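A short worksheet on the structure shown next.
A protein chain is absent from this complex, but the other protein chains hold their places.
By letter and in written order, the chains are A, B and C; residue numbering begins at 1 in each of them.
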Amino acid sequence: MSENLSPAQNGNAVNNTGFSPNSSAEGGRLANKDGRINLRKTGVPLYERISLYHALLHMGHLTFTLTVFAIYTCLNLSFAMLYYFIGIENLRGTSLTGSFLDDFLQAFFFSSQTLTTVGYGHISPVGFVTNVIASLESFIGIMSFALVTGMFYARFSRPSAYIRFSPNFLVAPFKGGKALMFRLATYKNNHLTDADAQVTMAVHVQENGKTVTKFYPLTLEISHINSLALSWTIVHPLDEKSPLADYTKQDFIDCKIEMLITIKAFDDHFSNTVQQRTSYTQDEMVYGARFLPMYARSEDGNYTNLMLEKINHYEKVDLGEH
Amino acid sequence: MSENLSPAQNGNAVNNTGFSPNSSAEGGRLANKDGRINLRKTGVPLYERISLYHALLHMGHLTFTLTVFAIYTCLNLSFAMLYYFIGIENLRGTSLTGSFLDDFLQAFFFSSQTLTTVGYGHISPVGFVTNVIASLESFIGIMSFALVTGMFYARFSRPSAYIRFSPNFLVAPFKGGKALMFRLATYKNNHLTDADAQVTMAVHVQENGKTVTKFYPLTLEISHINSLALSWTIVHPLDEKSPLADYTKQDFIDCKIEMLITIKAFDDHFSNTVQQRTSYTQDEMVYGARFLPMYARSEDGNYTNLMLEKINHYEKVDLGEH
Amino acid sequence: MSENLSPAQNGNAVNNTGFSPNSSAEGGRLANKDGRINLRKTGVPLYERISLYHALLHMGHLTFTLTVFAIYTCLNLSFAMLYYFIGIENLRGTSLTGSFLDDFLQAFFFSSQTLTTVGYGHISPVGFVTNVIASLESFIGIMSFALVTGMFYARFSRPSAYIRFSPNFLVAPFKGGKALMFRLATYKNNHLTDADAQVTMAVHVQENGKTVTKFYPLTLEISHINSLALSWTIVHPLDEKSPLADYTKQDFIDCKIEMLITIKAFDDHFSNTVQQRTSYTQDEMVYGARFLPMYARSEDGNYTNLMLEKINHYEKVDLGEH
Partner (left out) sequence: MSENLSPAQNGNAVNNTGFSPNSSAEGGRLANKDGRINLRKTGVPLYERISLYHALLHMGHLTFTLTVFAIYTCLNLSFAMLYYFIGIENLRGTSLTGSFLDDFLQAFFFSSQTLTTVGYGHISPVGFVTNVIASLESFIGIMSFALVTGMFYARFSRPSAYIRFSPNFLVAPFKGGKALMFRLATYKNNHLTDADAQVTMAVHVQENGKTVTKFYPLTLEISHINSLALSWTIVHPLDEKSPLADYTKQDFIDCKIEMLITIKAFDDHFSNTVQQRTSYTQDEMVYGARFLPMYARSEDGNYTNLMLEKINHYEKVDLGEH
């Protein structure tokens, strides 16, 4: 089937998606569900390839906390080692026990009191070398905590759209025909305005005996809304203007379609444009279904209630095909 | 009346406001006076539904300070408890009194000296467990204050438009006809440039026996100004091009109109676009009135004086209706 | 003269500058040289009218440092007072001297050691009340320094255009006629791209016996440049399309012209749009002059040299008028 579809689609295929039309160079889906490109970069050393900033913003909270704690502990251990080898007799207030562990622990506790600048003073440095190292350690302590303060803030203030997408996209009845539909809503106490949606469809078709990837921007019924107040059902009508007009359920599967979605909006708390991307493949298609409402007037009638657990609520419908 | 108005208005009603046309799903007003959508979200756990960032930026200064202080006190109490149960004989410099309160207080004061890293040292930790906990506490102290530093900055630097709107909107005489008018001004030492106003009117009308909400973008006499130097009176002429052209005072009330307003501008201190939203309902309408000036040359003639207390100063006028 | 000029100009006067056409409500120049509107706001309490953020960003470095130091000293004095009145016998390590000053100083130094969390410990708190206050003071200390950290960063990272304008604007010969010209350049190690200039002329003319202010956007020969690499001479040709076409030197003075200028550009270090505004009045006009070059090839021929001290270098020329 792909062969006779191809010509009709060539008309409005675009080549400025940033993805390659060469299907044989492409591994797996183009983009992951979280919108990240399914790609790895090689050929430059790791330290050049990693933006600490991007990496730290991607980490989960637990991973981040543990990483910071691990670095704190390593710094502590290293300095403790130094104090131990210089000799803990240079730490006034400690007593040489002869046991490695006990002596090392005293050095370790002094180190941690210096690194955090708590400096109780019941242990204090004596002699030139120990004093210099203690001075350096407290400097490093303050610098590290300055860095961590910045990281905390960067993670904390990172503009994010907080959009939840319906796990499935539907082929639903629409104005006497069919349409592709998926639904989204913000799930936090944030409010987006001036939201724009952009949907690009990738289809894999045969051309001159080779599989090529073609990209079509999909026309949306509504591609801009003033306020993402409630949920937003994004609709691409499968009418005569659609490059997918004649696709059957099997065609969607055979062409291994992938829908690439970008939502951009303005968040007035971040006072910034926020963006979220996702992708749907044919595996996530429900052919013949319609979304059910996900909001209603509250019981007391004073506000509207948006039920986020219903974002994927749909009912199966017969599209009148066979 | 609504029935015969409906057809005339259908022409330019829009469906991309993000609000639902289904009046029966809508509870109360659409947006609150502070521009927040009158909506609650359910169906996801609280911790997923709350953006700490948005929540902290919404808090009043007092609430924020008290929250931080409460957390500080709780942390203090928890660690004090730990030191107490390990035994305050491991805190050198304290004396076992036998009284729970006195002993606990000594542990509490040591804890607070550790958490803030003040560490006087007249009380100091002895033994492995106490030392480890003290080391951990000072680490947690520094981390917490790093977090709080970030939060302070986020609250402090949050771009805000600082716009005050007149509490009422007027139906005022305008060029031989009538116009909807409201007034706004910045009330702080901020200066906005390239200000844009967008006004959408929601009216509730009968259609096929059901109440539906229709949305009309309102044409403004001036919708962009270069500099929000003085006050700005926003004017929607109720002329033949207006969807509300034939509305009487009673029609405004019957249709439960709601005007949704968004002001966007550039603040060159934040070097950012700032946005403020508000909404007016029919309750806030003054039918037949005109705004009085709110600025004048200063007494010494060297500057212009903007009198913010006059933002809602108007005088009643007869619109020549009956 | 103004009367016969007025009609010709009415054609393209604009009313969306945000300034009032009512000259009698206007005091002094519209905008100051630094671009701030020449305006004061009254009618709201000071604490509501001041945005701490805007105020702190406006302060000079010295004022800011002194303000912070003054607050630090006041906090210190207040807590010292508290410790003194509770009794410095509750500060172990101090000795009651009987002299108010000596006793107070001991309390003051303890207070400062607590507020900065340096906590040497040679003075330490004894008893419930003193301990609670010390605990509170170290908490306030850390909170204050968290705040100050944020303020430092806000001041430090505030996007700024760093543009220097020529102190004078010229009426210069241009393509056989005349043109208004002024010159600007960035004076720091910053680089602006995609720079846009917007110039609005305010003239005071007689209309129906009253002085009114009219505003004309001025057409510029080049209003956008890709890169603010060298200096930029902004040129408004006084040709037949200009609202000021027929103005003589005296007309400029009689109409008390004021040119309002906004430059917007992108700074890729701030990764942000930066904006700078200024204004010229007739007092800053040099009638009949031409700017001299302010850049040249360096002596070694390897780079271009931009001589900022020459930003206002011009030579007088005869415009052929009499």
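Following the convention adopted for this analysis, a contact is a pair of C-beta atoms (placed from the backbone, for glycine too) under 8 Å apart; a residue touches a chain by one contact, two chains touch by 3 or more.
Worth saying up front: this structure is predicted, and the values here are computed from it rather than measured.
When you scan C:Leu105, C:Val129, C:Ile253 or C:Val286 for touch with the missing chain, the hit is C:Leu105. Which of A:Asn76, A:Asn90, A:Thr149 or A:Thr304 touches the hidden chain is settled by the complete complex: it is A:Thr149.
Taking the whole complex into account, subunit C touches the unshown chain at residues 68-69, 72, 76, 105, 109, 112-113, 116-122, 145, 148-149, 152-153, 156-157, 160, 162, 185, 187-191, 193, 195, 222, 224-230, 232, 266, 268-272, 293, 295-298, 300-310. Although one chain is not drawn, its touching partners on subunit B can still be listed: residues 117, 119-121, 149. Contact between subunit A and the unshown chain involves residues 15-20, 24-28, 30, 36-44, 48-55, 57-58, 92, 113-114, 117-121, 123-125, 128, 131, 134-135, 138-139, 141-143, 146-147, 149-151, 153-154, 158-159, 198, 200, 260, 262, 270, 272-277.
Following the convention adopted for this analysis, only the chains that are shown with their structure count from here on.
The interface formed by B-C recurs in A-B: of the pairs listed in A-C or A-B, only this one shares over half of its residue-numbered contact pairs with it. Work out the mean CA point of subunit A and of subunit C, and you get 39 Å between them.
Counting partner chains per residue, subunit C shows two or more touched chains at residues 117, 119-121, 149.
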